[in-house]
Each structure stands twice: as C-alpha cells, then as structure tokens.
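Every protein chain but one is kept in place in this view of the complex.
Order of writing sets the chain letters: A and B. Residues in each chain are counted from 1.
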Amino acid sequence: MSVQQIVSIPFLLGGFFFFVAATVGLLRFPDFFCRLHATGKGDTMAVLLSLIGLGIYEGFSLTSLKIIFIAVFMFLAQPTSTHAISRAALRCGLQPWTREKG
Amino acid sequence: MGNFFLLLGMGLFTLVLLCLYRGVFGPGVLNRIAGICAIGTKTLVILLLMGFIYNRVEMFIDISMVYALLNFIGTITAAKYLEIKGDV
Partner (left out) sequence: MTRVTDDIIIRAVSRVLIPFIQLYALYVIMHGHYSPGGGFQGGVIMGASFILYLLTHGLEEARTKMSEIKAGVFSSFGLLIYSGIGLLCLILGSNYLDYGKLSTILKVIPAQARSLAILGVEIGVGITVMAVVFSVFFDISTGGITPEDEEDLGGRDG
C-alpha cells in the first residue's frame, strides 16, 4: 500500500461518516427546515471530503484536477440550491417547528 | 483497495434507499425535493467509486460532472416553480 492509498482512506471514511449523519438527520428530524439543515450542510461536507480523498488516491494528473473541479462546483452549487428551496418554503408560508411548553 | 471501494459503494447505496423513503413518503412536495437532491449527491459519489473499481476513471468523471450540473439546475427549477405557484 503506497502513501497515497494510506492518506486517502481517512478522507473517504470521514466522507462516509458525514453521509450517514446527513441521512439520519433527514429521516429523524421533526420539521422540514431541520431536515434541510442536515442535508444541506452534511451532504456538502461529505462530498467535499470524498472527492478530496479520491483525488489524493489518483495522484497528480489531469483526472485529479477534474475531480477537484467537481468538488469546487459542488461547494458553490449545493448551498445555493438549499437556499433556494428554503426560500420557496418560507414564501409558501411554512411555519418552523417549535417545541411545545411542558 | 478494490474491496474497500466496493464496500463503500454498497454502504452508500443503502443510504440512497433510506433517502428514498423521504422522497416517497415525505409529507408534502418540499420534503420530496430535499430527498431527491440528497439522492443525487450520493449518486455522483457512487459513480466515481464505480469508475475506480473498473479502472476507467476518465469515462465516469464526465458523467458525474454532468449529473452534478443537472441536480443543481433541477432543484432550482423546482424551487422557483413552487415559489410562484404558492402552494405546498
């Protein structure tokens, strides 16, 4: 196992951990806005870590530059789409969930 | 290393099936849009892992880039439509 492979394994495992956290959040949170928190932030971090790990595994070549390009695009585009959906939900009149007293 | 990628891919596929629950049963259309966006993000990582397993990375990178683009444009289109229609 070369150095590249050993260095890329923690990145991939970290990405998988964030994916699991985001999915558990999507399933278990009580309200739409809480679920959007989970999937918007968790998925972005997970994709970033996974793609960096795969780029390190590949070495320094044209392919790894393309993978970094995909990572930068996801870093810009995923929070924007999360913002667009939450703005549409607020315009539709969806009220945030509050914990009842007692 | 191929086995490690295969296990990771199978784990991610299980997560996709779990997200599909929110995509089918989400109360209201907004939950379904969030579920589909999450499925799209996981799919693009699965595509790259498949490229590494089969040793044909150059082919699968272009496909996953296009899928990221279409995921972004589709989510913005659906959100814009709901904002104007005004009904959840």
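Methods note: contacts are C-beta pairs under 8 Å (C-beta built on N, C-alpha and C of every residue); 3 or more make two chains touch, one makes a residue touch a chain.
What you see is a predicted model, and the numbers here were worked out from it, not measured in a lab.
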item: Touching residues on chain A - with respect to the absent chain; value: 73, 76-77, 80, 83-84, 87
item: Where the unshown chain meets chain B, residue by residue; value: 58-59, 62-63, 65-66, 69-70, 73, 76-77, 80-81, 83-84
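To be clear about the criterion, only the chains that are shown with their structure count from here on.
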item: Chain A residues touching chain B - in the complex, by the definition given at the top; value: 1, 5, 9, 12, 15-16, 19-20, 22-23, 26-27, 32, 35-36, 39, 43, 46-47, 50-51, 54, 57-58, 63, 66-67, 69-70, 73-74, 77-78, 80-82, 84-85, 87-89, 91-94
item: Parts of chain B lying in touch with chain A, wherever the complex brings them together; value: 1, 4, 8, 11-12, 15, 18-19, 21-22, 28, 30-31, 33-35, 37-38, 41-42, 44-45, 48-49, 52, 57-58, 61, 64-65, 68-69, 71-72, 75-76, 78-80, 82-83, 86-88
